[in-house]
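Note that one protein chain of the assembly has been removed; the remaining protein chains are unaltered in position.
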Amino acid sequence: MTGQTIGMEIELQRASVRFNRFQAVQPTDLTIRAGEFFSILGPSGCGKTTLLRMISGFLEPTEGDVRIGGRSMLGLGPSDRPTALIFQNLALFPLMTVWENVAFGLEMRGWPRAKRRARAEELLATVALADHAGKLPDQLSGGQRQRAAIARALAVEPAVLLLDEPLSALDLKLRQHMRAELKQIQARTGITFVYITHDQGEALTMSDRVAVMNKGQIIQIGAPARIYDHPGDSFVATFVGEMNALPCKLTESGPIAQCETPLGLLRASNPNALPASSDAMLFIRPERLRPLSPGEEAENTLPARVTRRDMEGAWSMIVTEAQGRKLLVNMPNDGRGAPPEGEVRLGFEAAEALILPKGEISHD
Amino acid sequence: MTHSPRGGRQAGDLVLHVYMLLFFAYMFLPLIAMMLAGVNDYSPPSITVWKGFTLRWFSALWQDARMWSGLANSLMIAGAVVALSLPMGLAGALLLSKLGRRSAGLLYIIMVSPLLTPGLIIGIATVTLWSQLGVSGGVLTAILAQSAFISAYAMLMFMARLQRQDITLEEAALDLGATPARAFRRITLPFLRPTMISAAVIAFLQSFENYNTTIFSIGGDHTLVTEIGARMRFGISPMINAIGIIFVALTVICAVLWGVLRKRGIARQA
Partner (left out) sequence: MTSLIRAFGGPLTCLILFFSGVWVLGLIAAPQIIMIDKSLWRMERPVGAAELSVQIDGLYNRLDLLALDRSTVADQPEKLAAIDTETSTIQAQIADLERAETTPVKTYTLDNFRQMGAAHFAIFVRTILASLAVSALALVVCYPIAFAVAQLKTARTAALIMLMLVVPYAINELLRIFAWQMLLGPNGPVNAVLSALGLPAVPFLESGAGVFIAMVYAYILFMVFPLYNVLETLDKNQIEAARDLGAPVWQIHRRVVIPHARPGIAVGCIMTFMLSVGSYSVPYIMTRGTAAPWFTQLIYNRFFEATNWNVGAAYALSLLIVCMIFVFLMMRLLKVSLKDIAK
């Protein structure tokens, strides 16, 4: 790569977007570190694309400031910002060849034709498209178009690359492959990546940090493992990954609290230090719930009935029912064999379950 | 007699087919009769009196100076109308695409109003305006009058095309550093090119074939079509039928060509 591109920091200061009466993005403070792979995860319509368009310059914040590399971006259009955007539909120019697409940004910067062609071919080589420079975008496969779009965005040597669900049109295999490739490009270039997605798998696998967004608001920011293991509220808990949820009422407070659920008294960690007798929810991941063999004990036990077993290769999803409530159990395929259909005892440790204030549940 | 529903439907289909056959006979027989009279060696044009095949009406046509000058005028007017109505229609479509809903609505009504106005009124209004400015009716006023409504066709075609454009393409160009004007030139204009060609063809044909607006706006001049109209009134010479044969032949050729091209276009898209 010519010209060292170094990622820049992005800072939102009380930035908000309102369309007439609809508040698309609530006033938001957010710092995305230079050179970081940052994902914004949320259901469709949560305002994440609006947030991205605000950073890229297609939208001005209604209030607040957007700063990139320490400089306020207010009043600067998309062409004047050190950002490049990869669109959801890629937006490759259909009437231009692949190399002309890649060289478009350079053409706009007044590069002579020969020079920009050479640079475009260089970039195409880095995304393994060297042989396709003369084709039209329509003649490329899905993954190739993806890479052409990336090369086009990288050609302008942005400090920040914004990606708006660019993998959503690909099939599963290709999507997984492209995830690795994106991560690699990010590491190699050192550019700040801001990645928008509603697919938690994408967000968790690629990102250094993830922001979970709902209803125009960022609810929680953290490393993928932190988001997964320590969700801040009921929405994050249920939106990210599979989760069993039970309504409960605390009977005893403390770091490990005891609560009354429809399935009996259960104990779980209480990170928010909710006081006794508050209404709350108890969350337990399917992989932390395990069928108990006869005689085996756990801090919490529940009687249930296995209604279905879905073998998914490395692990099995066991669907159980307790008092009319569905509980999912995830078991590694470690040779011990899944319990047969019928009565079963489930158990989990108190530290592996969470009690969080009652709130919105994602039904994704 | 009772019919099964199926038999009833077949009978219905038969009636429909006979009806279609009659309709097409109604469409084509008069034209065929007109063409036959053009090669009948008898004047005034007739098919009831048949005097044998001749091509002399074509040679009379060839030697008719007014027809030639009319053709020259027609071509000149059509060329000018294309040159005017393409930029005007495109400008109108672009303007509408960026205006707020309410102002666009009003402007849209004004822009399509010439299509809902009888052609002669457009012609008359144009001549009235320009006579006020000291320009009497002629080729110039005919060009302006025709452009008023032909631009509306162009505008509608451009609008339809613009509505099919993916807006993210322009956004991508802006994001990559293009100015709005360059994004328009580099992305939108090439996208509109096929429409420009078809709009130019439509505008040319509309202008060339126009009678109603032209006859009211051309003053003392004449186009091929107004000249044909003037000769038709008294229908004295089968020369007009000879012209008819030429027009029909050209139309059929163009229509078939258009059909073939369209089929190719569809095949290429698939």
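For clarity, chains are labelled A and B in written order, and residue numbers in each chain start from 1.
Following the convention adopted for this analysis, a residue touches a chain if its C-beta (ideal position, glycine included) is under 8 Å from a C-beta of that chain, and two chains touch if they have at least 3 such contacts.
Everything quoted here is computed from the prediction, not taken from an experiment.
Touch, as defined at the top, links the missing chain to these shown chains in the whole complex: B. Within the whole complex, the absent chain has one touching residue among B:55, B:72 or B:129, and that is B:129. Annotation: of B:39, B:60, B:76 or B:107, B:107 touches the absent chain (contact as defined above). Note on the undisplayed chain: of the listed residues B:39, B:60, B:75 or B:95, the one touching it is B:95. Although one chain is not displayed, its contacts with subunit B can still be listed: residues 12, 16-17, 19-20, 23-24, 26-28, 30-31, 33-34, 37, 45-49, 87-92, 94-95, 98-99, 107-122, 124-129, 131-132, 144-145, 147-148, 151-152, 156, 179-182, 184, 205, 209, 211-212, 215-216, 225, 228-229, 232-235, 240-241, 243-244, 247-248, 251-252, 254-256, 258-259, 263.
The rule is short, and it goes like this: only the chains that are shown with their structure count from here on.
Contacts from subunit A toward subunit B in the complex involve residues 56-58, 77-79, 83-85, 87-89, 91-95, 104-105, 107-109, 152-153, 155-156. In the complex of the two chains, the subunit B residues touching subunit A come out as 166, 168-169, 171-179, 182, 186-187, 190-191.
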